[in-house]
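So the structure is just underneath, and the comments pick up after that.
Missing here is one protein chain; the remaining ones are kept as they sit in the complex.
Chain IDs A and B follow the sequence of writing; residue 1 opens each chain.
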Amino acid sequence: MRNDERSHLIKFLEKGLRFDGRKLDEFRPITVEYGVSKNAEGSSRVKFGDTELFAGVKMSVEKPYPDTPGQGNLMVGVELSPMSSPDFETGPPSPVAVELARVVDRGIRESKAIDTQKLCLTVGEKVWMVAIDIVTVNADGGLIDASALAALAAIKDAKFPSYDGLKLDYNNHTDEPLPILKRPIAVTVYKVGRHFIIDPTGEEEEVVDARLTVTSFDGKLCALQKGDLTPLSLEDVESMVSLGLMKAKELARHL
Amino acid sequence: MKTRPDGRKFDELRPISAKAGIVKNADGSAMFKIGDTIAYAAVYGPRELYPKFLQDPTKGILRCRYNMMPFSGAGERVKPGPSRRSTEISMVTEKALLPVLNLEDFPNAVVDVFIDLPQTDAGTRCAGICAASIALADAGLWMREMVSSVSVGKVNEDILVDLTYEEESAEGEVADIPVAYLPKSGRVSLLQMDGEISKDELVKALELGRQASLQIYEVQKQTLLDKYRGESNEE
Partner (left out) sequence: MGLLVNDKQIVIPGEDLASGMDFLPSHGTFRDGEHIVAAKLGISSVDNRIIRIIPLSGKYMPKAGDNIVGRVVDVTINGWRLDINSAYSAMLSVKDATSEFIARGADLTKYFNFGDYILTGIINVTSQNLVDVSMKGPGLRQLGEGRIIHVNPYKVPRIIGKQGSMVTMVKDATSCRITVGQNGVVWIQGLPEDELVAVDAIRKIEQESHIPGLTERMKEYLDRRKRKVDSNENKA
């Protein structure tokens, strides 16, 4: 039946339609809200259709990693809450959640979205740690793009907590935003038969052949991730990257 | 008259809002916000329970999972995954809800309740229980009555309902008492306390909480009616 559903979707795609009536390269309605969690240094809630998730930033002062003594630390975590889908289970992060976190992490890290040198307080001793956590509330496909957008919205919303060189005061935030240099946008392009689609619903996502997450800023690529089983031809990759770059501009407007 | 740091009277709850049906994938769900504490609850089930050794052939079981989102707490990041604190709260939440349920029609099955908090300011287990109770009713489960939960306590000389984080962490003699009330029968299905309080003060606090729980019950009822409003005008 998986094949039946796939060939059924392909019949729709042949006519330029999706299971919910959208065009192949059309996002679902997207909303981005800021400042949704007051204890976080920054936070956001993002919806892509029925997919909904939170992202929040917590900051702390830590020791730098030995190989980057003059740079702040960055961490991205994703929790696929069992609340958000009957298929998600309680327990340690699944490989899917880990991949998702790493794809979002790489987009932010490799684009140098945050100027990590400005997060250094004392070289080799004290730097700011920026932890971005994403938690799903309702999962209906398209989690990678929604997570990456939510992470970016949360760091955009973030303000440093007060720090006097010894103690952090989470009750008092400064007006100082995070030093953001770039805005990496992830657009995942999915291949079904000979068609390319973006932002699938959960129903569509079950029958796609392959996916390629294209993360870019200002038209430049900064991270890629191919997923699912079917190998891609080089022509496929080129088409998917083109579509990903083009749609990133559209997604960036939601920030 | 003396008031509290946020201007409330001693027996006054923080502003409450709630909504049912917020998680589309779930069989029942609700958001419950009291002051700055926000709880989401989703119910899945009854559904098949695996591994099989967890099954009870005489009735369905209830499983609750309480989880603060990592960025939701005052102070440091909350590490994801279960902690001793969240494990205990999950367990007492289960015990607070179970007395109103009847899962005898669902042998070997499970009802899962997932509570996630995106923002917290004290009273999180109570808010979670309030949200879960709405979500269980929304999921169409057999319930003897709702469960309405609120914290009561003592801050120095004053007996209060619905303490904030600021009040909980005040200097001096403080008691924090989360309570889950069964609003109709007036019984209590969750009762914990830490701090210092005399027996007479405890009795007074529990009575104050009982009055407050009735207001919470009214909000829970309206929330469910709002979701299903109009369904009674059958053609």
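Quick notes on this structure:
The rule we apply is simple: contacts are C-beta pairs under 8 Å (C-beta built on N, C-alpha and C of every residue); 3 or more make two chains touch, one makes a residue touch a chain.
All figures in this text were calculated on a predicted structure; none of them were measured in a lab.
Considering the whole complex, the residue from B:Asp11, B:Glu145 or B:Glu173 that touches the absent chain is B:Glu145. Remark: the omitted chain is touched by one listed residue; of B:Gly45, B:Gly123 or B:Gly209 this is B:Gly45.
Mapped onto subunit B, contacts with the missing chain fall at residues 27-28, 45-48, 57, 60, 100, 102, 105-109, 137-146, 183-184, 220-221, 224-225, 228-235. In the full complex, subunit A makes contact with the omitted chain through residues 1-2, 4-5, 7-8, 11-12, 15, 17, 19-21.
Convention: only the chains that are shown with their structure count from here on.
Centre-to-centre spacing of subunit A and subunit B amounts to 31 Å, using the average Cα coordinate of each chain.
Of all the residues in subunit B, the ones that touch subunit A in their complex are 22-26, 29, 36, 40-42, 44, 47, 65, 67, 69-77, 80-81, 112, 114-116, 118-121. Across the complex, subunit A meets subunit B through its residues 36-41, 43, 45, 50, 54, 56-58, 60, 77, 79, 81-86, 90, 92-93, 131, 133, 135, 137-140, 170-171.
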